[in-house]
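The structure appears below as structure tokens.
The full complex has more chains than appear here; those shown keep their coordinates.
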Amino acid sequence: MPSSNAAMVMAGPGAPLELEQRAVPEPGAGEAVVRVRAVSLNYHDLVNLLGLIDGPWPRVPMTDGAGEVVAVAPDVHGLSVGDRVIGAFHPTWLAGPPTPVAKRSCPGDTGDGWLQQQVAFPAAALVPIPDALSFDEAATLPCAGTTAWSSLREADLRPGATVVTQGTGGVSMLAVQLAKAHGATVIATSSSDEKLARARELGADHTVNYRTTPDWEKEVRALTGGRGADLVIDVAGQETLGRSVRAVRMGGTVTVTGILSGVGAAEVPVAQVMTRNIRLIGVTTGSAATLGDLCAALAANGIRPPISHVLGWDEVPEAVRVMNAGEHVGKVVLHIP
Amino acid sequence: MPSSNAAMVMAGPGAPLELEQRAVPEPGAGEAVVRVRAVSLNYHDLVNLLGLIDGPWPRVPMTDGAGEVVAVAPDVHGLSVGDRVIGAFHPTWLAGPPTPVAKRSCPGDTGDGWLQQQVAFPAAALVPIPDALSFDEAATLPCAGTTAWSSLREADLRPGATVVTQGTGGVSMLAVQLAKAHGATVIATSSSDEKLARARELGADHTVNYRTTPDWEKEVRALTGGRGADLVIDVAGQETLGRSVRAVRMGGTVTVTGILSGVGAAEVPVAQVMTRNIRLIGVTTGSAATLGDLCAALAANGIRPPISHVLGWDEVPEAVRVMNAGEHVGKVVLHIP
Amino acid sequence: MPSSNAAMVMAGPGAPLELEQRAVPEPGAGEAVVRVRAVSLNYHDLVNLLGLIDGPWPRVPMTDGAGEVVAVAPDVHGLSVGDRVIGAFHPTWLAGPPTPVAKRSCPGDTGDGWLQQQVAFPAAALVPIPDALSFDEAATLPCAGTTAWSSLREADLRPGATVVTQGTGGVSMLAVQLAKAHGATVIATSSSDEKLARARELGADHTVNYRTTPDWEKEVRALTGGRGADLVIDVAGQETLGRSVRAVRMGGTVTVTGILSGVGAAEVPVAQVMTRNIRLIGVTTGSAATLGDLCAALAANGIRPPISHVLGWDEVPEAVRVMNAGEHVGKVVLHIP
């Protein structure tokens, strides 16, 4: 265990990360201290690194991390030194549906995040890592993993249902695997045949290249015998939402989980939504309980979240470049020394 | 009972209604014959009368009617001559969620409807009228009543929840009453103070005139202590959906139940939907079982659906004028001689 | 605010309560200190006073209390000195479904409870009291109120449903009122016509004296046209569960919320449960979020929980006698000086 705590710190909005030596944290009431081993990047972090998210300055960024417990406060139950853990995306969201109070905290935004060697964290929001998962794999779960999981749970999927994923980012790739664990048939879409091949390896039953097949929603309908999919996990938003609505069956669900194609309003075909009883559900991450459920699902089904790139914590600019270029298939992970 | 069956018939798309004497219908297998007493008008009927809905010609229009049973087929159980009944909007949708198969039939569209003295109807899709309701009141339920009811049920309302209604048409006025029966607080919106006074009489706790307060969604947030409503029953669609999204709480529901403001696509603020976990749910009518549940709710809570205008069946043009002019507060009903 | 903190303390299992002067509590991290004004008694407390519940000794009993905030820790958000509050039955159960971790703490059992002038409590588990409720009324909610509420929520009640309550204790009487707020029809049962009259005042639509009508389940079926109730909130357990199963409709719910008639096993008619698709659901209290929902429901519907007896905190033996004798109709409350 390091005798000081090295951290990557943003001095202010958009400032480059600077290495800083800090005091080793002590666990406050209800807290544990985690020796961080890996963090994963989300688009949320890219926005944060640009300085577009308010919060205290200076601060340590990164919402998602994995490591092992090195200290626990005396009042903490059920967590021991040596436990391998990940932290909930919102440490104040322990269980139940999302509320502003539950979602008010977010490591890296509202306070120091995971891009440091040691972090003090509410013990109730730390979830044990299944034995089968590495730190790298576990670090991909708090944001992208729970978003994929919550999307599938919102649709009340039955085995035999059909799920459509978009692209090959972290949410979508894990959604392919988790949908298979729900007994669903998966149609993966992407702009690259090479990436679609990777989606097939992860379990996708059908693939559609939306560059060569822009009307991918028609292909989805054809693949489902005209009926439409039960669920589209929409990560693009503005450009795709209308097609997603047309791709699902009567009474089907579109989860709104990303805005990769733009932050403006999406044009939604209201008459379609109404007469075909479509459900559009906004989904982002999940509670600590949800993260625990996700871990149990991965362990029971032998699922390992796909890692696209592993870089050093001093290679954040390269990690950002990879994600902005869309070169990743799965998650980009950083190792903490 | 009439010895012949007078019916109002459309010869073709947009043709004026013509009185026609037809043979008295016989109940086929599984059917009953109903002596019709009242029908109610929905916007759906206005569209149908314009000739914009495909189907066989000539045909008798009108989806919603009430009357008494005058004949039943030998294989019918649980229905007797003299029973007061209403018919489900989709006679093939008996229970469960909406499906294309369940919704494939609609009286007045896919075959003859209720604007006639006697109609043969599948007995399983006829629902007894509660004693406390008149034929006029009962006739308002198959389309508008079940839409209001299904909207409230989709939101899994708790007593203490807040519901927003729009305008003073049939769906919205019954929604005010039914939301109160769910123990909810109701905020009614309208362009007319006079109509809002009527909404208050029906139980609305708060009212907002969206002509004088165009940013009505801000008023909804203010009335809910900044939290937002649990449910907005959106009947306008294109013009209002964005505001409705902003009016509900995190995790709240907007039901998409009408397109009164236009048939084009609505601009939906995707980032809001995503980060605040909003649920947009398309709702239209309900099954025969839903219609039965609605009747039980009305009976147990002493609710009488508000009737705005009662006209003769030869006054359809006037009924259409009233609805297009928005002069109604509640439903427009026609008496069948 | 008292300069010392007077508390009623049990030295060990079954020991009589002794008045003790203690230091005024300071709020720890995440805590607030509440000046207690009223506590209410549950059967749980009677068992605790008999010394039958394990835990640390000596300790201050009582799980349910109401008062006003007199101090808050610096890290607490959304709670201020002067706020009127009640505490969750399990302060570690903030939201979501019950889990052993969530239910591991209980004031009065696992540590000091509310029978003292000031109590330090996790701020996240304190719920604001609606303006319309007194301290006495609010003190009835953490155990009995949430149990009644959770029972009704488990059954997914529709307006028009029928609910059966048993006896006139705190759970049952509040269940009468809350069921009415759900738009339900209520059948109250009791061994006393006098108590049934009180149930009618609170909103019960029908009453059955199970002393004069031992086969009360047949009366329930008769009152529902042979169909059976949608929900029986069973508080007696061993003696009544079989009848409760027979009293509900196909697919109906019996919540198992009490064991007043004995701690042994109940004989459940398995074939009935199976073929009629009955749901037996164990329900006890609820989370802090549930308590907040309950408060919102009471406020919106003008419901005031019925208080049967108000006594001094030095009259605990009399309170116990009243409850054991079944003399109460609603809750027994103690004032804290």
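Letters A, B and C mark the chains in the order given here, with residues in each chain numbered from 1 onward.
Operating definition for what follows: contacts are C-beta pairs under 8 Å (C-beta built on N, C-alpha and C of every residue); 3 or more make two chains touch, one makes a residue touch a chain.
Values in this document were obtained by computation on a predicted structure and should not be read as measured data.
This structure file shows 3 copies of a single chain, while the whole complex it describes contains 4 copies.
We take it that only the chains that are shown with their structure count from here on.
Here the spacing of subunit B and subunit C, counted between their Cα centres, is 40 Å.
Within subunit B, not a single residue touches two or more of the remaining chains.
Those residues of subunit A that touch subunit B in the shared complex are 97-100, 103, 237-238, 241-242, 250-251, 256-259, 263-284.
Subunit B makes touch with subunit C in their complex at residues 153, 158-161, 178, 181-185, 293-301.
Taken in their complex, subunit A has these residues touching subunit C: 28-30, 77-78, 94-97, 99, 101-102, 104, 287, 289.
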